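Rest of the complex left out; these chains stay put.
In order of appearance the chains are A and B, and numbering begins at 1 in each one.
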Amino acid sequence: MASQAPISAELIAEHNDAHRSASDSDYSALGEQLARRGLDIEKLTTAARNFSVAIPSWGVGTGGTRFARFPGVGEPRNIFEKLADCAVIQQLGRATPTVSLHIPWDKVDDLGELRDVATGYGLGFDAMNSNTFQDQDDQNQSYKFGSLSHSEAAVREQAVAHNLECIEIGQKLSSKALTVWVGDGTNFPGQQSFTRSFERYLDAMKAVYAGVPDDWKLFIEHKIFEPAFYSTVIQDWGSNYLAATELGPKASCLVDLGHHAPNVNIEMIVARLFQFGKLGGFHFNDSKYGDDDLDSGSINPYQLFLVFNELVEAERRAPEKFDPAYMLDQSHNVTDPIESLISSAVEVQRAYVQALLVDRAALEGYQDENDVMMANRTLKTAYNTDVSPILAMARQRAGGAIDPVIAYRKAGYRNAVGKQRPASRSSGGGIV
Amino acid sequence: MASQAPISAELIAEHNDAHRSASDSDYSALGEQLARRGLDIEKLTTAARNFSVAIPSWGVGTGGTRFARFPGVGEPRNIFEKLADCAVIQQLGRATPTVSLHIPWDKVDDLGELRDVATGYGLGFDAMNSNTFQDQDDQNQSYKFGSLSHSEAAVREQAVAHNLECIEIGQKLSSKALTVWVGDGTNFPGQQSFTRSFERYLDAMKAVYAGVPDDWKLFIEHKIFEPAFYSTVIQDWGSNYLAATELGPKASCLVDLGHHAPNVNIEMIVARLFQFGKLGGFHFNDSKYGDDDLDSGSINPYQLFLVFNELVEAERRAPEKFDPAYMLDQSHNVTDPIESLISSAVEVQRAYVQALLVDRAALEGYQDENDVMMANRTLKTAYNTDVSPILAMARQRAGGAIDPVIAYRKAGYRNAVGKQRPASRSSGGGIV
């Protein structure tokens, strides 16, 4: 199976030609303004260009809820079609060079072929994701009452074996990390012992950890609720930190922005985890109510900026320890997933570049003097700056499109694959 | 298709014989205590016996989440099997004499047969539930972007027609109410105009309302989020009240305990809706985080009591206006749905009987004097009373089981239907 750039270079070039004049003008004006503020736009553009965030393979399909799933046109039916969609996202946006696989959804017989196809698209593989929150047809034990924390050893062993298999697959694909998120938890007080469940979870995770190669990372993801509705085994960063600490240095904590209790200060959790050496990475998305998995920056873009403010600060503070993994983790129920992923990567990149604008020496001085107004204003000035011209320039220079969503629409990709990929019959749902 | 009591009368009798002595002893002791408090246990037992709450037909199946559904043994495959399960619940618990249907899930060719089967079980039909939150195979228009509030007239018309069909079916089954819950809403700021969407919703609902028979009720259900994650068209009781008021006297508001923002005082909403003539009824369940659809009273039983405290007070205040509809609306993901529905009906009944214990004359006096401590204590004294003996006696006298879950297990019903009803192959999920 050959892979080649799904969008023609000509189309991108034409698009950029049409938008270049306005884009250059905005870039030039912004450059002048930033220079007055002591900032070099070229350095920022380079930083933007070097920024990347992984695409989850499942993100290019249409999502849904327990009530319904409304399929989109031309949904990818397998990992090869998913890779093609990811290639489109990367070709136009140039911020998403890697794909994060989910096993068994993306399992194939020939891993070499999978690797070659990805390479052909210029794509690499990010963290592997295991799945012990669903039952597969060929599975002996059910995860209905838990997986790594299940009361029965046989279930835990099956879950451990599955995670080890994910590592094995990942090694063949040059992945360097395993992300473990479990649905384990309870729906009723008394259903399980919090303590015994966590002990079993830790025991099982130690078996997984033992299989993590030395140059790999093990990311643990916490989530306050769903699919379990009374308790979850890794409910917050506190339990996540305990688990990662019990396991050892290869284990660290993954922060999904939608997995916290209402009102929680997430940027502070980011700072704490980094301070204590356990910030593994992020699943980016946005939410208003629960784990809504909405597009990054679509509900509370300032929060996303504040998260990156901590990240830029963390890198400045201890560059040698700074290596978080970034992934988008969104559910696209009412948009074309390709469009959402393209523009979400832009929003994450935007927050990063805005955070780079913060005058950190000044900020630190204001903090030391308790000049609260100016400290806050230092952040707001950075945030209020419209860095769109920088992002457009970074894309353009990397071979992408000035306005990637518009270029995507122009390319007619969705309609084209719509003809090649028959609509899935099942619309799911009814799981009320 | 003949219908007869699924559980043998002998089994129930044996069960009760075995438990009667202890039960009678507890009942007698409680009666003495209540007499000292000026309460007649016999009146309370009669009230408990007269209490009922409807079972939703879909509640007897195993629920799930967008992540997965783990099927149970012997799940009912159609409305006739669902009715059999409902008959078990009613036979043992004696608090659930009606079933609430969902169209098209429960649609059958021969409504007369359906009615006869239900009658054979001693079951009646509660409110009809329409479904415009999913697409059906035979449907021309998609509800992906809304139904009654959709921007296109054709979609709205289809949704109106479906609701009218539900009424038509319900009339043949002697139902007397239609419950309208829509999944309409948005996932992104800007996706829809809040105002225009609500205008379209109201227009479409007026067409539905026009088809509501004079002796029927139209219940509108609000929900803050899910499946829409940025806004919903009937997001809270405020919008619900506006809609019900715009429509007219047959329309009123339905309160699902899990459909509110965190921390909201639901019992107060109950009081307000009744005061302003728009309290239609309830979907009972419990929740800790979102619309968790957990078993009634399993997370916050005192809140359930406080709701019934308002209901008992409302009936006392204006008995002629008091006629709310009660239904359980739960998702049973990790329990046998029959067991959960039996015991949830008991919990709702428990809250009702506890609320009957409140010394309302004393309470009113304490409120007038701002004797806060004694006012609160008046509620707590009622709530702390263990009314289990009253509930057991009411069941026993009505022909049910003293301990209906234990009797159900003894009857071996689940295993029996497990043999007759092959497991559903699809475990759903993967709609992440």
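Quick note on the criterion: a contact is a pair of C-beta atoms (placed from the backbone, for glycine too) under 8 Å apart; a residue touches a chain by one contact, two chains touch by 3 or more.
Here the structure is a predicted model, which is why all the values come from computation and not from measurement.
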| item | value |
| --- | --- |
| Subunit count for the whole complex, all chains sharing one sequence, 2 displayed | 4 |
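We take it that only the chains that are shown with their structure count from here on.
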| item | value |
| --- | --- |
| Approximate Å spacing (C-alpha centroids) for the pair chain A, chain B | 39 |
| Chain A partner contacts - residues on chain B that touch it in the complex | 58, 63-70, 105, 133-135, 142-145, 183, 186-189, 191, 224-227, 229-230, 262, 287-290, 292-295, 298-299, 331, 333-335, 427-432 |
